[in-house]
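The other protein chains are all here in position, but one chain of the complex has been omitted.
Take a look at subunit A:
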Amino acid sequence: MAVMRNAMRMAMFKKAVPGKAWLATMALLTMTVLLHSVSAIAETVEVRSFGNPVTEQRYRDLVGTLRCPKCENQAIGDSNSPIAADMRERIYLQLQDGRSDKEIIDYMVNRFGDYVLYNPRLEGRTLLLWGLPAALVMVGVVVLIVLVRSRRKARMGALTQEEQQRLAALIKREGDE
């Protein structure tokens, strides 16, 4: 952190720093940021071993579809917040206990609310959420049908043969002049 603060301080007074030192500072800053992000990824999630691949897959699915209550936009499988670690631990223990996915999800929702579901359940309150996209598609289809119909009608009401000949003649005359 001290390195980064130094680099920042130097960066802020870049006019006072000669060109080469400026470059070196930037390089250092970049390195620091990169190293930090790498270590952040590395320390995120513990490794758990399961007796069988099916349970392991269920565990992966569960930690991937439950949302961390603290960090707002992360699944608990991606988050290194303490509460996400606790939730993973509970899931692990309950899987070992032979609980079903539904039981485990209910257990979490009972404590942290619907918020933890990345896939909201289909119920009264979520009807709009699930229904709106479908409704919009329907509206789109209706609009499309209306447009196609009106265009077809416009074509039907187009010029008669006689009129078309007259039009062609007019265009020709225009072109000749």
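One rule holds for everything that comes next: a contact is a pair of C-beta atoms (placed from the backbone, for glycine too) under 8 Å apart; a residue touches a chain by one contact, two chains touch by 3 or more; residues count from 1.
Everything that follows uses one rule, which is that contacts and distances are computed from a predicted model.
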According to its UniProt record, the missing chain among "CoA-substrate-specific enzyme activase, putative", "Thiol:disulfide interchange protein DsbE", "Spore germination protein KB" or "Intermembrane phospholipid transport system permease protein MlaE" is "Thiol:disulfide interchange protein DsbE"
Omitted-chain footprint on subunit A covers residues 69-70, 72, 81-83, 86, 90, 109-115
